[in-house]
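Missing here is one protein chain; the remaining ones are kept as they sit in the complex.
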Amino acid sequence: MILSDLLHRTVRDDSGRTLGVASDARFAVTDDDSGRPAEARLVGLIVSRRHAGSFVGYERTAVNSPWPIARFLRWRHRGSFLVRWEDIAEISPESVRLRTGFVRHPSALPTDEDGRDAMKGTAS
Amino acid sequence: MTRRHNTRTIDATLSLLDRQVLDADDVPVQVVTDLELTDVALDHPIPVGTGAPVITALLSGPVLATRIFGGRPPTSRLHRIDWADVAEIGVAISLSVRGDSLAVTWVERWISEHIVGRIPGGRNDPE
Partner (left out) sequence: MKKLLGLALGVLTAIGGFLDIGDLVTNAVVGSRFGLTLGWVVVVGVVGICLFAQMSGRVAAVSGRATFEIIRERLGPRAGVANLAASFLINLLTLTAEVGGIALALQLASSIEPWLWMPVAAFAVWLVVWRVKFSIMENVTGLLGLTLIVFAVALFLLKPDWMQLATQFLQPTVPAAGAAPEASSTYWYYAVALFGAAMTPYEVFFFSSGAVEEKWSIKDLGQSRLNVLVGFPLGGILSLAIAACAAVVLLPRSIDVTALSQVVLPVAAAGGKLAVAFVLVGIVAATFGAALETTLSSGYTLAQFFGWSWGKFRKPAQAARFHITMIVCLLIGLGVLATGVDPVAVTEFSVVFSAIALPLTYLPILLVANDPQYMGRYVNGRITNALGMLYLVIILVASLAAIPLMIITGAGA
């Protein structure tokens, strides 16, 4: 399966109602003993109301400045949520269908203790 | 001594797609335009408890036309780099192998050998 099979697909609930569009895919990356990112497992899909590109992902990251742009983009992506892999019932060329009783998780990326995004990861 | 395995969460379009892939010598190899995941039956209900797919390869392909007009390049034309060759994910994605050993660099190598290398001075350092 290719990521393009998932991204930008219409996301529907079990009754066929459109919830939005899969705007991103979230992965949990686990390093092995040598620090290599050995496994990148799909956590779920980010469902957004609009088709527009994410643009730095302001609505999900801790980046707050410049504030007019951050405010505008968060407003534009209000209502976006994460749906976990376990809640995905079927993937078809037309849409992604969710299971009954799926949970809307917050779309914000988890931050580490410093409040920065965990995606900074190992030192460069 | 056991190492605590570091796990972090990343989003594909923010941290992987459109990122530069560098080989072990920091030479640019390709841009990630797609990701290959473990297969999931499409058009079939997914059984409860099926494990989530993992990334198996970085993909790149001729996306200029598809980005303007839509759609995606056929799978056969996508170059793949095994996920096992990925050493680090940062601002760019670093590999643990050298570019020469990858199939994806054949265009660069062809032009290098047949055109650029033939022009006088092409193989020398600038001075």
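Which chain is which? They are A and B, in the order written, and residues in each are numbered from 1.
Criterion: contacts are C-beta pairs under 8 Å (C-beta built on N, C-alpha and C of every residue); 3 or more make two chains touch, one makes a residue touch a chain.
Remember, predicted model here, so these are calculated numbers, not experimental data.
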| item | value |
| --- | --- |
| Residue, one of B:Ala12, B:Val29, B:Leu78 or B:Leu102, that touches the chain absent here | B:Val29 |
| For chain A, the residues touching the chain missing from this view | 53-56, 61-63, 65-69, 116-117, 119-120 |
| Positions on chain B contacted by the hidden chain, ascending | 13, 15, 18-21, 27-31, 60, 63-64, 67-68, 91-92, 99, 107-109, 111-113, 115-117, 119, 121-127 |
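The rule is short, and it goes like this: only the chains that are shown with their structure count from here on.
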| item | value |
| --- | --- |
| Inter-chain centre distance, chain A versus chain B - centres from mean C-alpha coordinates, in Å | 21 |
| Sites on chain A touched by chain B in the complex | 1-5, 7, 23-33, 35-37, 39-43, 46, 53-54, 56-57, 60-61, 85-86, 88-93, 99, 109-110, 118-122, 124 |
| Chain A-facing residues of chain B, complex | 3, 5-17, 34-40, 42-46, 48, 52-55, 59, 72, 75, 83, 86-91, 96 |
